[in-house]
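The structure under discussion is supplied below as structure tokens; questions concerning it will follow.
Left out: one protein chain. Kept in place: all the others.
The chains carry the letters A and B, assigned in the order they are written, with residues numbered from 1 in each.
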Amino acid sequence: MDTLNEFYHVLIFLIVAVLFTIVPIVVAYLLSPRSLGDKTNTTYECGIEPFGGAWIRYSVAYYIYALIFIAFDVDVLYLFPIALSYTKGSRMFEFYSLLIFVSLLVLAIIYAWGKGVFTWKRRIP
Amino acid sequence: MVKTIFEDIKNSIKGIEINEVSYAERGYHLAVEATKGNLLNIIGLLDKKRFYIADMCCVDYVEYLEIVYLFNNHSSLCRIKVSLKVDPERPVAPTISHIYTMAHWYEREIYEFFGVYFEGHDKLIYLFLHDGIDFYPLRKQRVPVSAEDMKLLNSFKPREEEDTFFVNLGPQHPSTHGVLRVVIKMDGEYVVSAEPVLGYLHRMHEKMAENRTYQQFLPNPARMDYPGALLFNLAHVAAVEKLCGIEVPERAQYIRTITCELNRVASHLLWIGAFLADLGGLTPFLYAFDDRENILDILEAVTGSRLTYCYFRFGGLYNDVDDNFVSETKKFVKRMRERFIMYEKLITKNVIFINRVKGIGTIKQDMVPKYGFSGPTIRSTGIPFDMRTHEPYAAYDKIDFEIPTGTVGDNMDRYTVRLSEMAICLDIIEKAIAKLPSGPINADKVPKKLKPPKGDIYHAVESTRGETGVYIVSDESDKPYRMRWRVPSFSNLMTFPALAKGSLLADAIATMGSFDLVIPEIDR
Partner (left out) sequence: MGKGGFHLETKDPIIKFAVLDKILNLAKANSLWPMTFGLACCAIEMMSTAMARFDIDRFGAGIFRATPRQSDLMIVSGTVTKKMAPILVTLYEQMPGPKWVIAMGNCAISGGPFAFEGQYNLVEGVDLLVPVDVYVPGCPPRPEGLLEGLMKLEEKITGSRRFPTPEQKW
């Protein structure tokens, strides 16, 4: 049961985080006047009715950005426990393992850079 | 040059009516009367000789409608007026938009204001007016729009395709250009086509001019181009003075020059702030407006207003300047020169700015005669075309100054041209103040009710955005019969769809910002 004591802090953190988002919404719902017009809930497009729908086919360059984002998001999962246990053991081991990990990721970015994922050239028709 | 063109036109096209007219009275050198048969031949000949269309308008003389084309040359001054008479019952004329791309929009405008149908034009839809108007506004009598014309005018329906979608860069947007709407067809992040829709600020200036006397119309030009209001005021006043033959005294000419150059600096400062705000840098806005407030203080003490000046009168000025004005202006010139160093460090040497702006929106050399852009836009392509030296007016022929040009015609060049222009404006102001003569500021014997002689005149001035021209047709009464304004932003905007094609959206907005558009002068 001793080990569970530390998790009380996490529980309080979780509750405060949820309240932080919900309380302003509830307060605004209770205290605000409402005004509804004909066009209040339409999409904002500089005052004009939008042409056509919003679900369109888009180019594959966005997909590549999403892939790179996912890869880096997942490696943050590895970095969190390393950051917590950084000062607990002998520091050299953590430092070198972190260095190798991050340099492998940087290699991925350099490859993407060389392949031209980050430059969007002007397309002349 | 005029003689050679005269001989060339007379010899190439048989049976053509061409006359030489007095430039001092009319503002143009040659008058050509075209017919529907030989219009395209004349236009093709002028195109081969590298003339550009300065203006294209229509005048409603009740028995006939006259379409007027005014041509000019970039390298030497030779203004040619080509006029075509059409029948008022069912007016039809051939289109010239396949020869000159800029005529595309001018013909749309004439169609919706006068009802002249242009054969061969592919897109005669509404440009300025909206779909509640059922008559042609600028005709002298109320002529209703026929049903088939109404259908043609309303036929703007964007077609949806599978890979693209439409975005409205609508009339209300955070950049400070004004109410311009651009319908952009996008493929991902790239712009496939950009179609401006104008007319959200159409304030009927040309119709008002026909209902007001010349003096009553004086406040209007300032509302057309509010950052550079004095220059539009000057265009109006100088055109009417030329028509009536009024001589303006020297002191008034020098003061007109000084105040116009101060206004030009103020307008370019506003542009710097707005351009950087478009790119995302909000800091230079505050610095630019700080300098601009200094100029506004100086001009307010003399003219009485901060933004929409109405300082010039027919024959001179409203108010004389005093020593306070001269000393304040000298102080301002000294201060502004030091501020340029600050702008260099803040903006011009900024790496992010250079990367956003260099190499983007490049105008190719073969676009120059087809589109009629003027002002800093044409100077950025390397052609030193400036109305102040091309066709001098006020005191500009007595002051030497140089004309800055760019090389490539991209956004960076337009920025550098405007920055150099500001420095040159300060030079002009210094030289003009040194030479300021004393004397009267108003011509004597200007009649209270101004009734110009019969005829037409075209007079152009270099405003902050380019060539601003006034074409007045007078019929000896105290109200103009037709007053047509040739505004530079209209022809500058025509290049935007061609430059935006294929670029990223952020670059397209930067290009639009670099043209320095002011929408009320487009919509008039």
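Here is the rule we go by: a residue touches a chain if its C-beta (ideal position, glycine included) is under 8 Å from a C-beta of that chain, and two chains touch if they have at least 3 such contacts.
Note that the structure is a prediction, hence the values are computed from the model and not measured.
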Chain not shown: contacting residue from B:G27, B:P88, B:G115 or B:G170: B:G170
Contact with the hidden chain (one of B:F6, B:F285 or B:Y458): B:F285
Touching the absent chain when the full complex is considered, from B:V21, B:M208 or B:L436: B:M208
From B:K49, B:K85, B:R223 or B:K358, residue that would touch the chain that is not displayed: B:R223
Positions on chain B contacted by the hidden chain, ascending: 129-130, 132-133, 135, 137, 170-174, 176, 178-179, 199-204, 207-208, 211-212, 219-220, 223, 226-227, 270, 285-286, 289-290, 293, 306-308, 520
Chain A, residues in touch with the chain not shown (by the definition above): 29-40, 42, 44, 46-48
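Everything below uses one rule, namely that only the chains that are shown with their structure count from here on.
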Chain A and chain B, separation of their C-alpha mean positions in angstrom: 49
Touching residues (chain side chain A, partner chain B) in the complex: 45-48, 50-52, 54, 56-59, 61-62, 120, 122-125
Footprint of chain A on chain B - complex, ascending: 158, 160, 162-173, 181, 183, 187-190, 192, 501-504, 507
